[in-house]
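The structure's right below; bear with me while I get my questions together.
What you see is the complex with one protein chain gone and the rest in place.
Chain nomenclature is as follows: A and B, assigned in order of appearance, with residue numbering initiated at 1 for each chain independently.
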Amino acid sequence: MSGGAANAGAALLEVRDLKVHLRVGGAIVRAVDGVDLTVMPGESIGIVGESGSGKSTLARGILKLMANVELAELQGDVRFQGKDLTRIADAELRALRRHGGFSMIFQDPLGYLNPTKRVGTQVAEALGGKWFAATRRRVEQLLEEAGLPASAQLARRFPHELSGGQRQRVMIAIALASEPALLFADEPTTALDATVQLQVLKTLGRLHRDRNMAMVVITHDLGVVAELCDRVYVMRSGKVVESGDTVELFENPRHPYAAQLIELSTRHRRPGPSAPGAAPSVPASPAEAR
Amino acid sequence: MLRFVLFRLLHAIPLLIAVILVILLMLQFIPGDPVQAMVGDFPVSPEFRAAITQQYHLDDPFPVRVYSYFVNLLHGDFGYSYQFQRPVWDLIAESAPRTILLTLVGFLIAVPFGVLVGTVSGTTRSSRVDHFWTSTALVAYAIPTFWLGQLLVLVLAVHLGWFPTQGMGPLVSRAHGLSWFLERAHYIALPALAFAVHEGTRFARIMRASVADTLGQGYIVTARAKGLSRGAIIRGHVLRNSSLPLVTVAGYAFGAALGGAVLLETVFTWPGLGLLLVQAVRMRDNMTVVGIVIFAAIAVVVINLLVDLLYAALDPRIRGRG
Partner (left out) sequence: MEPPSTAPGPVRSAWRGFRAALGHMAGTRHGAVGCAILLVLAIVAIFAPLIAPYDPLQQAQASLTPPSMRDLFGTDNTGRDIFSLVIYGTRTSLAIGLGAAFGALVLSGLVGMLAGYFRGPVEAILMRLAELFQTLPVIVVVLFTVALFGSSFWLLLAAIILAIWPVEARLVYGQYLRLRSMDFVAAAKVADMSTIHIMLREILPNAIRPVIVQVALDASVAILIEAGLGFLGLSDPNTVSWGQLLYVAQDYMTIAWWTSFFPGAAICLAVVGLNLFADGLNEILDPRTRGRAGGLQS
């Protein structure tokens, strides 16, 4: 299907026929309804789809990070580094989260940071270090790597004392602390200002390259996908309607829904000049963006 | 923080003045003879009547009377109890420490109990442990403290003889140090326990709801994503954040208990402010009643102020402001 999947060996993450059905006020919502998904080591994947299409639920279903939902059904096959996540023991799952497995950053960094703890402490916690002082150096490194200025001052602040972009970078630092093989980013830039969005995307791109870390970027914004992702899955109503190489999909969408998404996003983003005759829908090549 | 303190003070002082005004205003509407209403069921001679009328400006218009009352208050003069034949302030100064002692000991039991049970119950929601504690808390909360007091006295004091039935021990005690403490502890145990059952289960209920609320927060998901164990999440994120609302609730309850431990003190004949208030009401000693009620209002407003400041100090979201 795509170059990335064909030339490597074993998949890092392999999802087969995942179903996540939620109970919402008596009715059953099939938020994720039979999704297949493959991520190779070091690969960057995009999941796009309009709001409510089940992107977040898919990610949380895979990583077992459901929150505040009543599950009606959760089934399917999820293999990560050869381990079956659906049947994994709690301790083993925690070990994967603590080191070398996967982590996730969330759309709303304010809500996903503890308001009563200093951000440095919250990063230190992800390092498994109890005492802030002992892990201080590493915390500062991580914050710097996530694109925050190297200063002990910032680590001593509380989440509400940071800007939206800074908070998201703290989330990124937390996610990086466990040196994950796979990073899920759920709408990492949606809550941010346009200028900050671009910076955070660049940071994510840099980390993906430098660390050779596989990434799944969830977004409703095809610009983000064009910036970061090798391959794309297009979701609608809990199902993957189309998937493939980013450039191929942009040039030649097969599913009308994908075409519509591309159409919409090119109309809204970058009204600036694009070379006549060139593929109209690719806003910028990943290389340029970096 | 300084701005917050000032703001809270600017809020508390007018509130206190307004409460006292309303209390004095209500005195206006007492049916019958105002002099009699002031001194209680007490024969009043004409000379005495004249003296009282003059001293408390009973013939003057309401604002004058209010003004003189406030001036007296500022001098620490809460009036004179003709029933007890003592200044009201002396009565209050004697009783209030006993009420504070009882309340403190009660809180020492109730707060840890509430936090523990609320957390256990809130983190194991819909399990058998939770159901047990929710039901227990519900029943315990429904038991009126005064009836619980009667039952405790009946079983633990009368039948088993483990504790004294009432009072707070001999006024003059020869015991010193530890034995003095044990002697007092003996007397305070039952009332403090009755108090703690009621408040402790209330705290547990609030803590449980707060824990449930915290567990729904995003940062708990983040903590899970970090691979923290259940215990680490509870200790590191749930306990502290969920306790914040309890600081306010328990703090306000402390203030309320200073004036409101009426029933508890009556059932154990614990000679604190509450018992004093009941005695004064029974004797129609309105001077004392008003004095205690105003003292209670001051205590509540001051303690609520302190509680809000404490909360602000504990919650970085407020601490950072201003």
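Methods note: a contact is a pair of C-beta atoms (placed from the backbone, for glycine too) under 8 Å apart; a residue touches a chain by one contact, two chains touch by 3 or more.
Please read these numbers as outputs of a predicted model, since none were measured by experiment.
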item	value
Sole contact to the chain not displayed, among A:R30, A:K64 or A:H99	A:K64
Listed residues B:A250, B:V289 or B:A312, member touching the removed chain	B:V289
Touching residue (missing chain; options B:A50, B:V139 or B:L182)	B:V139
Residue in contact with the excluded chain [from B:V111, B:V153 or B:A312]	B:V153
Touch residues of subunit B, complete complex, unshown partner	15, 18-19, 22-23, 26-27, 29-31, 37, 123, 125-126, 138-139, 141-144, 146-147, 150-151, 153-154, 158, 165, 212, 215-216, 220-221, 224, 230, 233-234, 256-257, 259-260, 262-263, 266-267, 277-278, 280-282, 284, 286, 289, 293, 296-297, 300-301
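Just so we're on the same page, only the chains that are shown with their structure count from here on.
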item	value
Subunit A to subunit B touching residues, read off their complex	63, 65, 67-68, 93-99, 101, 103-104, 106, 108, 111-117, 122, 125-126, 158, 160-161, 171, 174-175, 177-178
Contacting residues of subunit B [partner subunit A, same complex]	216-229, 236-237, 240-241, 244, 315-317, 320
